[in-house]
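Written below as structure tokens is the structure these notes are about.
Every protein chain except one is present and positioned as in the full complex.
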């Protein structure tokens, strides 16, 4: 079987595994107070060039989204997001479970615009009954988006300018951040990104780690006592060094982006093949996710040999499907898929 | 430095690390739907001899406690616990954050009795204003307790009988379960335990795993749609097989209890030395935690060489300290500590 | 000034005020345990012809909606509603504050259909990742709707049949129930309504009372320990008899519907005048709310003399406005408005 349905199908980058092996029986304090976590935090601070930033290491994406959002919002506030945002659907109501409404804007290829944010805020502000409404309290976007697209630097700049003007903290979900930074169409660096938001996270789970998401907070006063919020949310790992070792390794010698580039190369190879064979794309590919409009008969034909995601029916005869590559995708397998198309 | 402050200081049992190495680049589906999770669940079901039990693999203890408790309780209910229960203090208010009151009973050596539970329930039931009070909705105990003590089988039987009579689901926190089962004073088996409660978990984090807690639910109707509750609580690991591999390995050839026995042996050796050197015990040792009353000057003297937990001052001259052994404790280090006493 | 912006602008029906005057210095127990509450509950049970129904008296609409919904739903469930449902917007996120997602369906004149409910449920059920999604757990509709429209009896029957089949409790918000029952197009009785849902409430605040909403639960097992949920939600009135006196009076000699008929007659008179003067209706009037498309210049012209609700702009030149009548509307004032049109 050839596996292309997601980017969490394998273990971790061999360098991480090596580090886990080498340190396994070392004794260290728990809860992120060990030297590995210190090293990971230092390397990430250096990578974003922010000596004063807080870096928090959490376990998974849904956990990180709900923990950060509840740490920022007051009880009367909600979070603005694209209707395709990960927090809207497949997180089982995790945001609402913390007491907050998710305020959705219609997406374009997974993205929202500064104007949409401003219009939403104005509509709220100008409503005579706005005190009866949930106040927009922050903005959540993903980089890359759930459709694998990327905000241009100029788009992010104007979004962040609006957010600052309206006092709406901007939170960037970077569950697949590596694949964004490694993409050819990416026109910003990690340092740029860190300066264009109030909090973001560097996704490890989907980019080379066994698990782990590193939250970066340029101005730590944004979320005081965040460790207690993490603890309360069940988001603290007792053997915190597992997270430290992984992120220290990913941020050694730029490994994080390097391994992501492989996924991009594999996605390009696959995209090229789809294009050559005449497949239509549901939307334009930028990162490691490829959205194809596939005839139902082709879906059936490929299913015994390849796993991919059924995104949903487009019409009676065609289905939108998603192929995903990762740091672990083997070129030989890509070639096998191509030969089956 | 000699590390004795807790049982989460090292990585994992070598057999687990070996399995992680061997399977690292295999491709499997996520979210616990892989063959390793299936294997782990099957082995645990066999270990408890319950073919129909649900087994859920979560990441950490606080997470497991709050996720299980919110899955069981209705909004008007609270959870009965010893005032030393882990959910009372060091979980940052995780239970209250899910909307539920923690109803505390005074502990004796970390334990509560069936009579206390029944009395509490009766006091609620007989209160003329009971509809203004939080209804007791379940009972939480730990095995071993936070003081390392163990309920006798007969004690558990009567607690569970009361719980069933009062329709209070009994939840056993087994974060250190292995050390309980391996203790010499333990008079019950894992199979017994599974029959003396409504839900419990097998702690991996402190007993040989990198992380992980396996929740066992003899009657799955207790917590319908529990996976969605887990997802909502941020308690689902995308690369779920990390949990599967660990628990499948721990439950291969009874490894879970075998490695715990080593911790018990080390604790006995240390206890014996403390006793010989004339130290007073804060309470009687049964498992891998040793509570000593130590003169403050001895605390200071040992601190540069040994790490241990300052449980709290007993009086102006003496402190209660805790030494903890684990599956990973090296006998040579125990001997070094003994030589320092 | 002529007041037509809502139906909560005056105090209460004179019969209620008379009863409050007559009983003011009587001594009764609190929290709804008095004889007046007993009488109100008995009269309501008789009015719905259900001897075993539970009747709970709460203070306001938002409070009732969030208290009932949290009492019914489990943590992993959300509530299905029209996107115009009162719980979607102007309740300040009250439902989400209790931890639950509001699952919206597009409305038609304020209503949703049985097919929409079934389709939503099927989409959830057939989703391969449904365990990652909020489970639909109940259905909320309003009678009359927020647009003053009414479900036909046949529509409700098929909605309720679907709800029962899918085990989705059906909750009817009757904040303006009296105006629905008094409408000429209404083809069901209060007894019918009580048999076509699992829980509903009889709105007092907008129909003759100073405040108060009477929740009727045909099968009390739907929401066990509901008084404790009310108490926890701050929805219990210490001097509960204020609610008892009001509902006992409203349900004496069918007063509740009788006084509502006056509002309907006034709305018809006003509607007729609008029609005669050539105004366009945003939608068809059935109850005591009239939605008019008004030229912006007419809005400005009327504003100094009449209060009405600016529902929102239709286009650059026209605004949707709402006129509302009530049990307290004076015919002379209706005539004055008409003369101003």
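So that you can tell them apart, the chains are marked A, B and C in the order they are listed, and the count of residues begins at 1 in each.
By definition in this document, contacts are C-beta pairs under 8 Å (C-beta built on N, C-alpha and C of every residue); 3 or more make two chains touch, one makes a residue touch a chain.
Note that this is a predicted model, so its numbers are computed, not measured.
Check the options B:91, B:118 or B:146 and report the residue that touches the missing chain.
Residue touching the chain left out of view: B:91.
Looking beyond the chains shown, say which of B:18, B:115 or B:132 touches the absent one.
In the full complex, the listed residue that touches the missing chain is B:132.
Pick out which of C:131, C:232 or C:271 touches the chain that's been left out of the picture.
C:232
Considering the complete complex, identify which of A:115, A:164, A:225 or A:336 is in touch with the unshown chain.
Only one listed residue reaches the unshown chain, and that is A:225.
Residue-wise, where is chain A in contact with the chain that is not depicted?
These residues touch the chain not displayed: 31, 70-71, 74-76, 98-99, 131-135, 224-225, 227-229, 231-232.
What residue numbers in chain B mark contact with the hidden partner chain?
75-76, 78, 89-93, 96-102, 128-129, 131-134, 310
Provide the residue numbers of chain C that touch the chain removed from this figure.
1, 3, 5-6, 8-12, 14, 17, 20-21, 23-30, 59-64, 66-67, 91-94, 97, 205-206, 210-211, 228-229, 231-239, 242, 307, 328
To be clear about the criterion, only the chains that are shown with their structure count from here on.
What pattern do the touching chains form: line, ring, star, complete or other?
complete
Rounded to the nearest whole Å, what is the centre-to-centre distance of chain B and chain C, using the mean of the C-alpha atoms as each centre?
Roughly 49 Å, centre to centre.
Can you give the whole-Å distance between the Cα centres of chain A and chain C?
That gives a centre separation of 42 Å.
Among the residues of chain A, which ones contact at least 2 other chains?
91-93, 97 - these are the residues of chain A that touch more than one other chain.
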